[in-house]
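Mind looking over this structure? Questions follow.
All protein chains but one are shown in place.
Order of writing sets the chain letters: A, B and C. Residues in each chain are counted from 1.
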């Protein structure tokens, strides 16, 4: 069901855990959908993401996308991080099963939420960043035959 | 599906064929139902059935019941023959599958038809003998569950 | 063991050894649930998807247009009832033929009880539906045309292409019961504009209890068996993996040998037909002389009743059938033979012999000689024959 990359990131999640000195924390998803992601950023004065951690309650894909998302943003500026889309996360993982695409959306949204938190704390505006919804849940569609 | 007795009478039908000097011939059934039986009697002056033959177009049970019916009436008086019921034929054959019971009715009716023909030819009345219907066909019933 | 000449392959076939070998591991080794998370189920899942591809390829369809069922009857029921259900807003009229298998006919009769209208098309003396009649039968409310690919009793192959085109031009769904044809004659669902197609594995040396329904992308029918999310939520029930794998193998073999088998069987078939017609008087071939399944032969022997004939053949080790296998036990003569215009007493005297790859010329020679003897014996016992001879001498 999952690609090798997904399985690898699920079994050996990168950057799992908490970040004591985080200056941006975002939590998205909800228990009803079965996925909650939290991302912690340590962003330095040059607006570079020096360190990142995540915690995720969710399926294998949710854990793997969180892990991959943290990899993709680590060492990037906040504007570069803003460009990390769910598509990029999925591609980096060699794809996801259709029913799991929403996990990658959640990862994108978690990055945005952490950036938003950072911006609020700093009192700055990150251009192009919208206030994240914390409930990303695509309606499961009737399959098209 | 069939008892050994039925199979025996089907494979080695007794009294199959035509009787040249028959003085009573009865044909019953119709092609629509898939069964036609004809019985030939040679009845002597003491009203004893001296010889008997049959011809049958029909299933295994139809052939076997014809064969058995001829056996049961051979050497009997016409009144004794009149008592040979479809039940007697069936019992003598160790039973018939439910869907084939109508064949034994046909055999009983064929005897009656041949007796009727004899009576008409002789100008006598055989007490207890009704004019046979030549179409014996039980409606196949909806199975009872 | 007694000699056995099995000529009832239209009813069901021997499962080939390769098929059984393919199935075996899925009983005792790879038994995990195919719809599961664990790795142990993934081989099953893979096997199912491979089967879908094999079958899709055989039909010129996409893999995901193949849905597994328990056999031909379920496929027919599903296609017809679910179409009625899904398209009832569009109309309530269905067109089928008088010679369909009971799985189609009784389903249509059931729908009539539910308020649908069904036209049962006549066929000609060879069992071919009349295209003019079909054209005339089409109404604005017609939602489905269901015509079998080839008939199970008399082997006649219907004009699929013409039917498909008519259906297509009139924007009507076209379902075909290809239970007899699939694996015996090449089928391409696009060429014939087929929207739904039923098949059953046990007719082509696969296992019993497994079949499929092809459903063209875009056809909006939903589940017939409701429940779990299997088969993309369209057919519930734990996947019958051994059955699916067995069917896949059977299809693979059937497709790869289709030409040589057809050639061999057609030759034997024609040999059987020609000799019997020549050597047994008062005999009729039922079904079209050439537009027929390579393995199907169906005779009517006048003045002779079918069951008696069958039992006597059986006593010589020859397995044949009379009328449709599924209705044996019934007293009615075959609806197919009546539809091609046979009178009752002749319809009662029919014999279907359906060949397989295994059938040999020696078998057929023996069958012919046996038929000759038996038919003569039965005619000598037949009051109909007696009357006929007396009236014509």
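The rule is simple: a residue touches a chain if its C-beta (ideal position, glycine included) is under 8 Å from a C-beta of that chain, and two chains touch if they have at least 3 such contacts.
Since the structure is predicted, the reported quantities are computational estimates derived from the model, not experimental observations.
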Considering the complete complex, of C:91, C:186 or C:209, the missing chain is touched by C:209
Given C:32, C:60, C:186 or C:341, the correct residue touching the omitted chain is C:32
Missing-chain contacts on chain A, rising order, are 7, 10-11, 13, 16-18, 27, 31-38, 55-60, 62-63, 99, 102, 140
Logged for chain C, residues touching the omitted partner chain are 4, 6, 8, 11-17, 19-20, 24, 27-28, 31-33, 35-41, 69-74, 76-77, 101-104, 106-107, 109-110, 200, 202, 207-210, 223-230, 236-243, 307, 310-311, 313-314, 319-322, 324-330
Residues on chain B facing the left-out chain by the touch rule are 1, 143, 145
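Here, only the chains that are shown with their structure count from here on.
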Among line, ring, star, complete and other, the chain touch graph is line
By C-beta contact count, B-C versus A-C, the higher one is B-C
Most remote chain w.r.t. Chain A, using mean C-alpha positions, is B
Per the C-alpha centroid definition, the whole-Å distance linking chain A and chain C comes out as 55
Note: chain C sits from chain B at a C-alpha centroid distance in Å of 39
So chain C residues touching two or more other chains come to none
Chain B touches at least 2 other chains through residues none
